[in-house]
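A protein chain is absent from this complex, but the other protein chains hold their places.
Presenting chain A:
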């Protein structure tokens, strides 16, 4: 049974006990414990169930590589699944619960998957797609859905807040081990702006745990001294509990800083995302020990030799009384020393190497530990925890030579440098045959904008192993002097990928590679056998390395097994891609402040608050909110729209048109530029006049429309659609900056400068005359003219333009005057029953007039000719954007769908997006269609449903009746008519 040792534990504070709960049970730990170490201290070995087979699992590691000990931490609005117990620090009141187990961690019904595991081989999921077909829907899919997914999703909105912070430095050092500390000192003393981040709470890394000696001092003293030195430098910033999660182009690094995950209080942001631009990145991220693949290597009590050292030294926690160590290198002997020093027993060390004679091996042998060379583990005994091991020859098939009773197995398969930050932006690796590891290739670093490498891997992350090596490597990379450190001779590693090397199928199905995703040696071999030779394919087929630990323990072992099965070499197979983040980052952290009211910018017109006070029902239009309608007490939206339309058509309506784009185009070449932008002729427009125009992209497709006013010889004001303002401004700048750079034209977006109000209806002129000022008569300000002047004391520009078919003025005033003018119009219009109207009334009224709407009648595949807008396409102009595109044969076809009006026979409106039903069926057996509805409304003016639609040869088929689809009902009939339903001569607007 795991338990707390009476002495030791360099990270725990025995004077500060804390109480926490796990699966409802109250447990005690100490400040400085991780959740994993505290659970072990309480004898709780089993911490989770594996993903696929629901096997009981305990910790394998003691850090970010841990695949098994995933838990739900927190409660209610602060619950989060899949947190690593090895990283989660305990605090007073912490609550954690196990996951992926039902009904409980101890008794889990899903375990039956394990007993039937031979029916769930690699690629099982994909194979279920194939046959038998009916089983997928009724058997496999429900089964897999139930089994899939680790942890439970939170059920409440996150109560925490998150912050972002932008930061800049010359050198960002990731990792606060001895290499990172030395690098920070060197860069700091050189006067650089330095950021040093360490993901854990404590500094110094393995060297401190392993009790190294640096500069004649104990490593922890050396670390304390250097930290003090760094804190004395203003140009050095250091942060613990802050992980460098990802490296991106141009020296951009995301670091995630934990602020309250380790505290009882939850005040302030939970995490801070540091968005750093670094001149260079130094990856001092250490290395991760590899497991060994022997049968039963996942039984609780089997763990990495270094992790066991961490638990004993850092937290004074033992996994068991008797630990068998199995290794292929010298490093695991350090674990033996630590265990013996703690008074625990090491009945045997199984060293696969036929001989080993380095100092540490001899030292351990001299301490009386039985070292069996050339041996490995055939099988681990035990179910919910280790009870013993069967010993075999590593070179054999697994015949049992001896059984050793033990309750813990410490394994070491060598070390893999943490090359993630090196690799995120494309740093290359090389396979070091001697050390059996992929190491950063200094000749192929990730390169920045200048073509030079911007990431340097130092210390263990670059492949150095002992403290002396690590410091020497860091010193060389940082061009500084290495501290004095006694070099430790280590014997060579003997790579082992399967134990024993000739293990048969029975053993291979119990050798775990990926603990979290339950991928075994047999699965990877099966994938190779079935033709998945690329490591990327084999990964996806078997799910090796696809779990939340992203294969930190499994990748190298897995690809080595793959290489062996394919009779090729490890570097030939290569690694899968290392992608950020290094460990999972919460979505909340990435979102930062972007939640609640600032989830997205909301654009408000100068009259926004007025609309809100009137109870406007909002419609999002881009980032704007526009009133859809203004429902009065008890009114439905339909009723409100009807009332608004009738009031406008019969007397006076007001529309907030401020959102429409307003782009000033000015310069000696402005007229030439306008002729290129619009399909119709704009250069002939006289100052003081307005003209409706169309804009197409180079393909000829209609992309925006609006009214252009000519201000003077060199100046035009272009109105765009609400959603088009920024896009069209960008479009203009694109042409001016990239193509016609020598044209003298400025395009300035003045959308935000003006509030614009449409004053619409038969009484529009009367209300303006009542305000008094400029002459707004038909003679002085005729249809499609504009004039500057004053009305009611407001300096404004009045445009005689109409999108409703009514007598209409659009008044533009500086934005700060918008609300005052609006209120003046409301007051003056009272006697005419002035009615503010929203976007839906606007839409219905424009449809009654047959005016198109970008985004309704157009969808990116429609040319103006399809909409019967040939009149707006100049035949005289030599060129305009879209001219050549429109000449393509596809657009000349006689059977193009053309815009028509549609009048339903039954008077009810057509359904939104309904299809016009054609004759027969197409090659896929689907009903043929001959068109579709683009806009459909109930017209209060006409008292019937009206619509516009694109119909095959529609313009030639006036009077024909066409059937339209309806959801859940039989087709609806409509007659093809002219698009202009109301006032075809335009008499109402032109008065």
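In this section, a contact is a pair of C-beta atoms (placed from the backbone, for glycine too) under 8 Å apart; a residue touches a chain by one contact, two chains touch by 3 or more; residues count from 1.
Just so it is clear, contacts and distances are computed from a predicted model.
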Checklist entry - UniProt name of the unshown chain, from "Methionine biosynthesis protein MetW", "ABC transporter permease", "Sarcosine oxidase, gamma subunit family" or "Sporulation protein YhbH"? => result "Sarcosine oxidase, gamma subunit family"
Next on the checklist: In the whole complex, not just what's shown, which of A:594, A:905 or A:958 touches the removed chain?
Outcome noted: A:594
Checklist outcome for this item: Answer key for A:238, A:315 or A:603 versus the chain not shown reads A:603
Checklist outcome for this item: Contacting the left-out chain: of A:667, A:789 or A:868, that is A:667
Item to check | Contacts of chain A with the absent chain, listed as residue ranges | outcome: 161, 163-168, 193, 268-269, 272, 275, 277, 592-594, 597-598, 600-606, 623-624, 664, 666-668, 744, 746, 748, 750-754, 814-817
